[in-house]
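A protein chain is absent from this complex, but the other protein chains hold their places.
Here the chain labels run A and B in written order, and each chain numbers its own residues starting at 1.
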Amino acid sequence: MNELIFFFNNVIVSGAVLGCVYALGAVGITLIFGILRFAHFAHGDMMTMGGFITFVLAGLVTAAGIAFPLPTGFVVLPVAMVLAALIALGLDKAFYAPLRLRGAKPVTLLIASIGVTLMIQGLIRLIFGTGTYTFFAEEPKRLIRIDTEWLGATRPIAMTEPHVLLFIVTLVSVVALHYFLTRSRLGKAMRAMADNPDLAQVSGINTQLVVRVTWLIAGSLACAAGTMLALDVTLKPDLAFNIVLPIFAAAIVGGLGHAYGAIAGGFLLGFAETLSVFNWTVLLRPISGIFPEWVSLPGNLSIVPTEYKLSVAFVILVITLLVRPTGIFKGASS
Amino acid sequence: MKRSLLLFAGLFVLVILVGLATGAPFTSRLLVEAAAYALIALGLNIQWGYGGLFNFGILGFIMVGGFATMFVSYPVNAAFWGSDGPMMLGRALLAFGAGALLVIGARRLDRFGITGKLRTTAIVLAWIFAYILYRSQIDPAAAYIESTAGFVGGLGLHPVLGWAFGGVLAAGVAYIIGKICLGLRTDYLAIATIGIAEIIRALIKNMEWLTRGTLTVTPIPWPTPLPQQLQTMGFDPSSSFVWARLGFFALVLIVLVLVLVLLHRAYGGPWGRMMRAIRDNHIAAGSMGKDVTGRQLEIFVLGSVLMGIGGAMLVSFTQILDPNSYQPINHTFLVWVMLIVGGAGNNLGAVFGAVLIWIVWVMSDSVSQGLFTIVSNWTEAIGWGAIPDITTRSVQMRVFVLGLVITIALRYAPRGLLPEVIRRER
């Protein structure tokens, strides 16, 4: 039983954590792709930027001597999300909108987004240096333990407070997004524009407004993802630059432009990564009695070595692109 | 023509100015690296400018080239060849071959009437079995080599052969990637190539038995005399650096000019015309009976060869293979900025952009350090205190500058400083 608890703590929880972060990021990328038809590369750095905005706000609040029962970074998150959304809007106005107006190809916008990514990253490093920051310098990172004696195990189910908060934030975001897309006028207009931009224009839909709303949503979700990731691990300037590719992989696996696909793709990749580096010997050892004599369990029986954890996402991405470039959930809509 | 003469004259003046400001040793190093990057940018120009192929995995090809030159030119590791290592590696290679045959066999099952789901299952099973087979042989071999001999070592051949091998190896990798990915849409191709480059990076970083991984391999020999060798011949230390680097530069320059001349002739001929036709309208070109995919693969491989050679030169020059030093910013995005600023579709533009952006990239560090110091002195004077960590921060300035340059270029000179010359056909 302890082994199963170990499996739960190390695979289910961390896979879900990774999945949540991927999903929150991938939704933004997929929405931007659906509306503006280009791969927005700066999304990873918008996440990092969101993390730093929250960090600064949390620092201000702590400096003011205000304390909360929850992590300060989490409490100030809504404010940071608003700020990040406005910055996302500004980035669009300054760098993407002029190119769109000129009728630039999606590729040009993609390259522009790399320019934006470099500028954000450069600015963050210029201001904050290359060091690592933590949200928990002044307050403890609480651990949540669930006793499992009733299951006959001695090891507790354990996760940190940021994990639980991340699950909650993701759940709330996904539900809110669902209601926005299916119930609100603007959300439906977003889906309409992703479906058929020309017809959306002909119908009199205010496409400029839809574009703005898209940036607001993508920016605030990126901020949430970056902050929650930073709460879980630590905050550093290249926090999200390294996971922007798995996030893209998640969006593509889910089918670019499909919000629900991106969420599913995020969790799929998150679990795939943790499952593939998990040492299965741990689970097999208690039942080693059922194997014949000549089978001896190796010390490490993971599908891929831990160093290649990130590569798992890329392999899945490449396979998806080859086998079903439209994403594995195509057919659900469209 | 007049425009390019003017721009290159300006570039020459800029190099002189940099030389005056930073001294000859620094400038000679800058020139070597700029020339190697020019070769890489030419490779990208072939792929993107000629072929319209969106390669975002430049980093992977540069790394492959770097590994190749290390492998060919680094001295032979006797400890490895005297051990059981070669034997175990041979077995791993056999396992790899057997696995590859298995997968190929499974893919050909349709010839025996096994199709659909059954064939797919067989292919998946073949992959799994091949993977397990290979892992069962390579894991012990890798552990053994790492513990007894450190790593495989090199072949001890001439570095120029290493450069050539860099091109060949990059070509091989490009062929495989091209076969897999070239059918994809532009933005998917970009992401797929980034993904593959990251896989290559992870491999080179973690295959310690082959590359020593993060332990790094150094010193990798030069094709031309090293400063130390010149010193034994009676040069004083400071001028020995300059002359040795200029020697290296001359070699790189010869390769660069050779490539430029060959490309110019090829691009002006029927081959180039066909390439432009395919890029501008591959559907029409395809309907005219041109083998579009085949040509695109050709172009992808050719461009990657130049990237491999350029990457090999960079490793030879710095004498160290350090997988950690490879970053998408320095090795993929930087090259893209070079090409876009220089002018996609124009070889001279690619070279111009490479040299200019390399100078901007290198110099923005010291310039921003100067700026920071001025601001810091000012804030200190008015009582706000000095800015901490000026050196580490100003290094990051160039990332911002790079981003700024690319967005400005896209907005105000989307076709580059030396735009493609559209020749009127017929």
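In this section, a contact is a pair of C-beta atoms (placed from the backbone, for glycine too) under 8 Å apart; a residue touches a chain by one contact, two chains touch by 3 or more.
We take it that contacts and distances are computed from a predicted model.
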Not-shown chain resolves in UniProt (candidates "ABC transporter ATP-binding protein", "CbtB domain-containing protein", "Chemotaxis protein" or "Multicomponent K+:H+ antiporter subunit G") to "ABC transporter ATP-binding protein"
For the chain that was dropped from the view, give me its touching partners among the shown chains. A
Across A:V107, A:A158 or A:A192, the one contacting the chain not displayed is A:A192
In the whole complex, of A:V13, A:A200, A:L268 or A:A313, the residue touching the missing chain would be A:A200
Could I get the residues of chain A that touch the absent chain, sorted low to high? 185, 188-189, 191-192, 195-196, 198-207, 333-334
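In the analysis below, only the chains that are shown with their structure count from here on.
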Separation of the C-alpha centres, chain A versus chain B, in whole Å, is 30
Interfacial residue positions of chain A with respect to chain B in the complex: 38-39, 95, 98-99, 102, 104, 106-108, 110-112, 114-123, 125-126, 129-130, 237, 245, 248-249, 252, 305, 307-308, 310-311, 313-315, 317-318, 321-322, 325
Flag every residue of chain B that touches chain A in the complex, lowest number first. 54, 180-181, 184-188, 190-192, 194-196, 198-199, 202, 205-206, 329, 333, 336-337, 340, 389, 392-393, 396-407, 410-411, 414
